[in-house]
Every structure is written in C-alpha cells, then in structure tokens.
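See structure below.
For this depiction, one protein chain was excluded, whereas all remaining protein chains were kept in their positions.
Every chain is named by a letter (A and B) in the order it is written, and numbering of its residues begins at 1.
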C-alpha cells in the first residue's frame, strides 16, 4: 500500500507537497533503474487501458511505454470516439465496461471535467491525460520533474511561462503546481491570451510573486526557466496585433544570448514554429529530454496508484 | 491437449453440452485465479491477433485483456478495413498471411459467414467475434456463464429475450445455446422484429417451451432472467407503431417492481436508452458484471483452443 494507492489523478493541485515529493522521488528511482538496465516487474500481471477520445501520440505512447517498462500489459484505444461512443454509449458506461478489463485507466477526452466524470463511475484509478481546455496534470508533473532534474532545485527559481496562457491546459496545471513552491513567475503572452483570473488568484493566494508581460525578449534575462507553448496566429485579435508581436513569440538562438547560459528552455511539444531550429543545440534546450521524462514520471504514477511502493523515502 | 484443441469457434450451436460445461468450468477456474491474483502464464509465448473489420471496443478489448491475463501477446488490428483490404486483398489472403504471425485469430467482419470462410483458409483456430447479422458465439457463452453465476443454475429458468430479435445476432446465438438446457423462453419484440423462423424451429426441435409476446411489461413477472437488447426507432414499420409500443421497450425501475426481486437483468451493451439510468442500482442489474465476465470466458476459449487444459473436471 502506498499513500496514493487506488487514487485518481485528475488535477495538478490535488496533490499535497508531500505527495508531490513522493511522486518525484519514485520517478527518480525508476529513472535510475532504467539507466542501469534493472529488470522491472513491479506491475507484472496488471493491465493499463489507454482511452483516447482525441489523438495524442506523445501522451499515449509515454503512458504505454511506462506500463511496458514496469512489466505490465496495455489495452490501447487510440481512436475511442470511432467505436462504442459512435453507437451512442455514454462515457460512464464505457468506463464501467473497461474497468472490467483493466486495472488502471488513462483517459484523454475533449470535454472539461470528463476525467472527473470517469473517476466517479469506477473504483479503479483514472488518470487524466487531458480534458479539453481543463487540466493535464501528468504533463505538469513531468515538467516539474524536468525543472528539478535540470536545475537541481525548484525553490528560488524564476520561471517564465510563455505563449497562449489563456487556452493552454498545460500551463494552467503547471502554474498551480509551481504555486506550491517558493518561486517567482513571469507570465508572457499577448493581451488577448493572458492567464485566466482563477489561475492568477490561486497563484496570488499562495504568496508567489507574479509579473505579467507581453514581451518575451525582456523576460529572458530574468528567467531561470523559460516554458514555451504553442501560440496560433488566429488567436490574436487583429492581424496587425499579430504582426506587431510575432517576433517576440518566436524564440531564436539570438534572443537566448541575452539570457543566462544556464537558462532552461522547455516546451510540451509538438512545436510548430515557435522555437527556431537553431535553438535545438543550445545546452538548456531540454524539450526532448522533457518528453523522455514522461516515462519515469508516468511509471511512478502508475505504480503508486496500483499500490506498489518504490522510493523508500519521501522526504520533502 | 484438450477436447477443443485447435478447434474454431464459429457458431453457438457447434458445442455439445459436454463442451459447454468444459468451457464454463474453465472460465470459472480462471475467474477464481484472477480473484486471488494468481500469476498466470498459460499462454506465455503465444500470440493472438485481433482482426476487426468493424469497430468494437468491448469485444476487442476483452479478448485482448484475456490474452494478456494469460501471459500471451497481442497483435491488434482495430481498423482492418483501412489496410490490406483497402488494397483489394481477399479475406482469405489476409488470413493466410496473419496465420504466419499469430497462434489464434479473432475476427469481426460485417459479412455473414466471414468467420467460416476465414476458418477454412487456415489451420490455426479462428474465433468468430461477430459476422454481420450472423452469430456472436463468444458473447452467447459469456451470457450463459453470467446467468449460471448470478442465478446459480440454468435448468428450470424462465428467460425473456427482448428487443430486436430479428436482427440481433447476440440473441440468435444465445437462444440456440439455451435450447440445450431445460428452460422456458419468452420472446418479446414488436411484430416486425420477431425471432427468425430458423431460430424458432431450432428451439422448438429441442423441446424447449417458447412464448412470443409484444409486451415487455407482462413478461417481467414471469421471468427469472430478462435479456434486453437494443431496439432502434427506425426498425418499426410506422411511427405510430413506435409511439404505441415504445414505452414497453424502455425498461424502468418502476416496471421492475412488478417482477421478482431476484430478477436478473442483462444487456450485451452498448445501451442507448432502452434501460433507464435508475435501473443501474437494482441488485439484479448485472450488465456491467456481464461485460466483465467476457474476460474469464474468453480466457477459457483461448486456452482451450490452444490446447491448454485448466479445469480438471468437465462433468456436466
């Protein structure tokens, strides 16, 4: 039995600081086991079902890889909306059926709150892999894991979150998590795409210092971590607004020269053109390492909700 | 070696009473092994290929879960019609290719008789997971398993089959199976959707008592088991016929009050609106338990056709 045994993972801010530390420590333990090629059987005989009502190669594959690395089996539904749902079945009925086949369910769904509805329909653990514009908590956890691994700590860092802060569920989840730590946040976005008030309030309530800005270039020299997200031309109010701002929303190697050489650049991927190719070999450009961290972090979550302890310490 | 070793599973009525008992006993043995968390390796090193020319999350996942629970591997083709078939390959050629990759093949196909054609093309066991309006024998087997488990016996029961009895391959297969037992059948459907003559003749030939009815409400007090199926508005001859009958084809909690408190309510799922949500917490509403029974029953079938015995007794 573990602290998170049989629990659902629905929102980034459901975790206490102690639970976060347990997850991160477990992920680190699994990462080390993978690095030395230790054979793992922690979830042998268990079955994960991925139910994706929206396509997502990255999230689906990293969950499935995590389950396989732990010795478990996978039932994969990459196109859930083309099957039972097409016959008019409710999400709840689908979940009550799949709980008969699997020990853990990972759900991606286009509707906000879908994961919570799924969790209410079953006793089995449900992991939210994205619910519309809602949350994507396992992405936020791997982001946090990546920041700590790359920068050795989270406390005391200045983190700039950049891009479409209004619609990006990834930055909503990450901001809520970072609010548990002693950090400083710079929120960089066009006026139209500012962070929603409820997230801002939550951050403010935690005592974290927040600065909002529309200018990426001026944020770089202050940041220890720059978290980029995808921003789409059509999100701007007018074409002229886009023309005015677009240059500050495409990160180039030249812009990085103004920052610290140890600046950490993250992105949840896929990127389209918001990070120039010449940034890729910048030392702190860690977005592909970040993606790879999805495996140990999701291994930790799967093992913990299945009641399998790994990390022997969970000291904060 | 087992009695069913290397056999195909194509029709519900292919089984002798003794073979049925072997399947049910094996399913019970696997269910108990799962319940106590016994590690199972019966099909380690074997490969199942699921070939679905029509989508079906439920049937595909429960077969794949069954194979994984037995320690085997799965080659999953959720959208078979979009690949080789799209290039004009015949079903027979597809099967003769897949037999080179897998030890067992599970096929769903829109054409009646497709599973029999597939079985004729290969020496490997083929399991029919639904062939158009034809048969769905593994569903009928899990229905039978569920009835015996929930009601402790099959002999002596009165079973009401309700809904679209004309087009429903599930009820065709189940009726043929029940005809092997000493049961009484009530067939409830609109006039236009009566059970086809060939199934009726088969039942009559077995000596089982059959009553046909258009009224669900009057069938409930007589039934030990009520097997609901999906009925679609457009199946009725006229809109007025639908309006006249629709209320008796939507099961509500209120209607159940007229029946025995131990009435067992089954449905092959997915349901749309033929069972009201307030029925779900009725004690005998077993449709989700029924779906879950797909795993041990399909474990039994996979193990038996692969020649792996599990149940030590097959006494009827």
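What we mean here is this: a contact is a pair of C-beta atoms (placed from the backbone, for glycine too) under 8 Å apart; a residue touches a chain by one contact, two chains touch by 3 or more.
Since the structure is predicted, the reported quantities are computational estimates derived from the model, not experimental observations.
When the missing chain is restored to the complex, the residue among A:28, A:49 or A:76 that touches it is A:76.
Checked against the full complex, the candidates B:80, B:106, B:208 or B:285 give a single residue touching the omitted chain, namely B:80.
Counting the whole complex, the residues of subunit B in touch with the unshown chain are 44-45, 47, 49, 73-80, 82-84, 86-89, 93-94, 96-102. Mapped onto subunit A, contacts with the missing chain fall at residues 37, 39-40, 55-58, 61-62, 64-65, 68-69, 76, 78-79, 269-272, 288-289, 291-295.
FYI, only the chains that are shown with their structure count from here on.
Taking each chain's centre as the mean of its C-alpha atoms, subunit A lies 41 Å from subunit B.
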